[in-house]
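What follows is a single structure, and I will ask about it in a moment.
All protein chains but one are shown in place.
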Amino acid sequence: MFLQEILTGLNYLGILAFSISGSLKAFEKKLDLLGVLVLGFSTALAGGIVRDVLLGVFPPTSLREVQPPLIAILGSIITVLLYRQLRKIHMAILIADAVGLGAFTATGAEIGLEHGLNLLGTAMIASLTAVGGGVLRDLLSNEIPIVLKRDFYATPTIIGGIVFYFLAQWFGGQTSLILTSVLVTGLRLLAMIRKWELPKVGG
Amino acid sequence: MFLQEILTGLNYLGILAFSISGSLKAFEKKLDLLGVLVLGFSTALAGGIVRDVLLGVFPPTSLREVQPPLIAILGSIITVLLYRQLRKIHMAILIADAVGLGAFTATGAEIGLEHGLNLLGTAMIASLTAVGGGVLRDLLSNEIPIVLKRDFYATPTIIGGIVFYFLAQWFGGQTSLILTSVLVTGLRLLAMIRKWELPKVGG
Partner (left out) sequence: MFLQEILTGLNYLGILAFSISGSLKAFEKKLDLLGVLVLGFSTALAGGIVRDVLLGVFPPTSLREVQPPLIAILGSIITVLLYRQLRKIHMAILIADAVGLGAFTATGAEIGLEHGLNLLGTAMIASLTAVGGGVLRDLLSNEIPIVLKRDFYATPTIIGGIVFYFLAQWFGGQTSLILTSVLVTGLRLLAMIRKWELPKVGG
């Protein structure tokens, strides 16, 4: 139960970081205030909503619970009020984003497994949960999703989904959740530090 | 029952206006006849389909009923036959679009509330129902969705969702539906007349 609360906290941190990343994109594209809110919302909540829709969980958690949308709105408000300061804490936001990536991956994998998905399905749903919001953010900004182009960003989420699948057979769900979350966040942070990249194609 | 029929009529008018707006976009992008049909369809029906998918209504109304797709096709046919004339009745189309926005918002909010959504969820689903089609139209046209960039367009739908939530506690559903629909349409028309805009960011 204590572990569950930690994971919930990590998830909320992720929602906040994802919302800020979406809201910043709205600034970059010179959208209006509603655009900030919508991109913040989409980036923070779309991954979880897609996950729930694919697994038949209705209405999706983010439409039923109050905390996720409120935290997403908070992320947009923070961005609007502290836009200039945010550049200075760029690294803090990237770390929060990595934490969110780990928490979303673990949660997605768990819910997928609960719904009887196999290894490949679990990996897919874990990754979609974690990167779906960022993909929608980029689509709405009329850009090729950054996860397709750069960085070792989605790869840790796929690895996390696969690892969770096996961990969950051996350990209980709670331990697997935390382990997966830590692994994905760690891989993401390592990739940032070491500037890991997947090979480009078509060059 | 009489009120219900009015609302159905307003919804159909909205489907027609949305389909024309999508079909016109296809002309602007020099697509082929199928492109006209698909953009008309998407703009007219996607908002309601997304609403139904998020709430677990299967198959979505627009796939089950005959009227919505037929009216969407009618919108495309009108656009193809009367393309040159449509410019002259530009204002009439914008008014029909505002009517559709109101009707879609009210319907979306009602169905959301029926499915036990809270205030935020109701506002989200009402807005998604109303603007989802336009967002898909712009995504398919490879443009940043206009609702993120310009005009007081999506804002009335969010306000409408919130207002409906409270109205429905005090009045019956029918009265709330009509009041919300009129409010959103009125706000949208006012915004057009007064050229209301939300503040831009990132400038």
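Things to note:
Chains here go by letter, A and B, matching the order in which they are written, and residues are numbered from 1 within each.
Operating definition for what follows: a contact is a pair of C-beta atoms (placed from the backbone, for glycine too) under 8 Å apart; a residue touches a chain by one contact, two chains touch by 3 or more.
If you're wondering where the values come from, they're calculated on a predicted model, not measured in any experiment.
Contact with the omitted chain, checked across B:I20, B:V38, B:V147 or B:V163, is made by B:V38.
Within the complete assembly, residues 26-36, 38-39, 41, 49, 53, 56, 58-60, 63-64, 66, 69-70, 80, 83, 139-142 of chain B touch the chain that is not shown. Although one chain is not displayed, its contacts with chain A can still be listed: residues 53-56, 112, 115-118, 120-121, 124-125, 135, 139, 142-145, 147-150, 154-155, 158, 197-203.
Here, only the chains that are shown with their structure count from here on.
When chain A is laid over chain B using CA atoms, the rotation angle comes to 120 degrees (nearest 5). For the pair chain A and chain B, the distance between C-alpha centroids works out to 30 Å.
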